[in-house]
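Shown here: the complex without one of its protein chains, the others still in place.
To keep things simple, chains are lettered A and B as they appear, and every chain counts its residues starting from 1.
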Amino acid sequence: MNARLETALPDALDAPAVPTPASVVPHAAPRRGRWRGAARQLLRDPVTLISALVLLAIVAAALFAPWLAPADPYKASMIRRLLPIGSPEHLLGTDELGRDLLTRLMYGGRLSLLMGVLPVALAFFIGTAIGLVAGYAGGWLNMAIMRTLDVFYAFPSVLLAVAIAGALGPGMSNSLIALTLVFVPQVVRVAESVTTQVRRLDYIDAARLSGAGALSIIRVHVLGNVLGPVFVYATGLVSVSMILASGLSFLGLGVKPPQAEWGLMLNTLRSAIYVNPWVAALPGVMIFATSMGFNLLADGVRSATDVRQ
Amino acid sequence: MSAALAPDAPALPALVDRGGPAQPLLIVDALRKHFAVAGSLFDRRRQRVHAVDGVSFVVNKGETLGIVGESGCGKSTTARLIARLLPADSGQIVFDGDGVDEFGGMALKDYRRNLQMVFQDSFASLNPRLSVLEAIAYGPQVHGLAKAAAHARAAALLERVGLAPAQFGARYPHELSGGQRQRVNIARALAFEPRLLILDEAVAALDKSVQAQVLNLLQELKAERGLTYLFISHDLHVVHYLADRVLVMYLGAIVEIGPVERLYGQPRHPYTRALLSAVPSMDPAHRTERSPLSGDPPNPIDPPSGCRFRDRCAHAHAACAAEAPTLRETAAGHWAACHLDDPGSGHPEAPARVAALARSA
Partner (left out) sequence: MTTPLLSVRGLGVQFTGARTATALSDLSFDVGSGEVLALLGESGCGKSVTLRTLLRLHEPRRTRITGQISVDGGDVLALRGPELQRYRGGVVSMVFQEPGLAFDPVYTIGDQIAQAVRAHEGVDRAAARERALQMLERVQIPQARRRLDAYAHELSGGMRQRAMIALALACRPKLLLADEPTTALDATVQIQILLLLRELQRETGMSVIFVTHDIGAAIEVADRIAVMYAGRIVEENDVAAIVDAARHPYSAGLLASTVSAAHRGRVLPTIAGAPPDLSALPPGCAFAPRCDRATPRCREVQPALIREGQTALACWHPLVHVEALA
């Protein structure tokens, strides 16, 4: 029996932190006024703002690469190999085959970003659906689904990605599949966990008492509260996906030369470290910057949409 | 005010009184619910939580039945079993003469229109993503009412529970105080025009002054709409104020049931007596000197044999361990489950007490 008094003031600050079930669940803000409030808060946070702008610049550069890039990404030149940063005509130098690095970074961004976002987006939809079913159904169905996924979850992501990609063979679509399969269990885990918590709350009971069927309850009451936390989690996964994809390319399982992709570029520029370390590190810098950008943005979104009880 | 509906809101089909005034609205028969304790899969002696162990009672039309007891007594589980939020292991529910969810009886969806529930945690009872109006309108829409009509009805109900729709309708649960949220929960329950309302510690988490407001509202609504209440609470004062009959539960079983004044004035079961004397004194000149019971309410896992209360009872005897007492009618409508009231139980003090009761009757 918990006769804990709720504060009579709807927005009294510093109510003593005794967790009620509702406050344990990080639900997303409801629409309209709450989204606007969240957006405002996002814009006020300098870190989030900067990371959003940086990310925007990277995405824009990648998107508009064909129009913005100064050179042809595939044009090689043996006399212009490994030119340093700041060379005339090659702002960021050239790689080991003499191709303009700035151009290749911009074109590489397209593939790298694709490999970062697409698997996560797919995993988001698939994972949420499975997680909702597992969480709402409970019982043996839940156990069956979760324990099966645990098998996948038990492997470190890198190992799993390499294993699946290796089994499927090299190529971009195969690595996309591999990455999606790596992330689905993780998303399911979060979705199932949140669904289970939400399912226990009294308003689900109240909805059941209204005679609604399971589908209606999931659609109206559960989905909205689950999408929020899962989305925030998934945003954090984008950077992981990028790094994993780069890793796969580095190992030769993803994109193949002469395509531009940051991970692949890291691989091929390996030997150039002794000759021109700055140029060799550049693709790594891009991966780092994009990952940090997504992570910080995800953090910002998380705190902006967090409902303060 | 006869009907709380706005004049242009089409109504859901009205619920009909099928059994007549003499038929109890709700008959609960031998409800049982045991939970398996999560233990090792190979644990031979599987422990079970005897949450509700053979509970039977009746709720008459138009009355307020109070259910009191401490944590672990099973009152909330009983409420959820009655509302069919949990499946019972065994037992039957009969609503206005029709068996519920049985062959030839009433369908679950129809039952869900007749019976509604208000929970203790007003915040967890509301979907944080739905506005107040949407939350109230959801239920009637499930039962087929058009969206506009459902919203109109929701607005009318908000008005009735004391929250102006223009001001509160678009608000979200976290923008309301506890008392306001509980009013919204009541409005949502009433949106179905139910006949029976289960209030599971509905006012327990509210401030005293807000509690008084909500209790007044509940009494008004009951009179207006001819509702029947099942009021579950640990607060004996509130139950004394609200209830017509009271049912006392202990460790999953009913120990006493009777009209409120009689039960409070002449409790028969030792647990009821202990519960009543455990209420803090309101008179500074006469503070409580001794606690009526020692120890905490026990865990309903594997309750003791015989009478469940014998571990803490001052009158315990060998007869109490041997056999569990059944409910006996000690006076008109007043039942207690104690060997002390049964001259044939073998308890040495029983004959004297029964004689004393007969003399005083």
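We take it that a residue touches a chain if its C-beta (ideal position, glycine included) is under 8 Å from a C-beta of that chain, and two chains touch if they have at least 3 such contacts.
Note that the structure is predicted; figures quoted are calculated from it, not measured.
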{"item": "Listed residues B:Gln23, B:Gln213 or B:Gln266, member touching the removed chain", "value": "B:Gln213"}
{"item": "Contacting the left-out chain in the complete assembly, out of B:Ala22, B:Met282 or B:Ala358", "value": "B:Met282"}
{"item": "Candidate in contact with the missing chain, chosen from B:Val58, B:Ala274 or B:Leu357", "value": "B:Ala274"}
{"item": "Residue in contact with the excluded chain [from B:Ser125, B:Gln141 or B:Ser177]", "value": "B:Ser177"}
{"item": "Missing-chain contacts mapped onto chain B", "value": "70-71, 177-179, 207-213, 215-216, 219, 234-238, 240-241, 264, 274-275, 278-285, 287-297, 299"}
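Criterion: only the chains that are shown with their structure count from here on.
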{"item": "Gap in Å, rounded to a whole number, between the CA centres of chain B and chain A", "value": "48"}
{"item": "Interfacial residue positions of chain B with respect to chain A in the complex", "value": "70-71, 80, 83, 85, 108-109, 112-113, 115-117, 119-131, 135, 138-139, 142-143, 172, 174-180, 185, 188, 192, 201, 204-207, 210, 234"}
{"item": "Residues on chain A engaged by chain B in the complex (per definition of touch)", "value": "1-11, 20-22, 27-28, 30-31, 34, 201-203, 205-212, 216, 220-221, 224-225, 307, 309"}
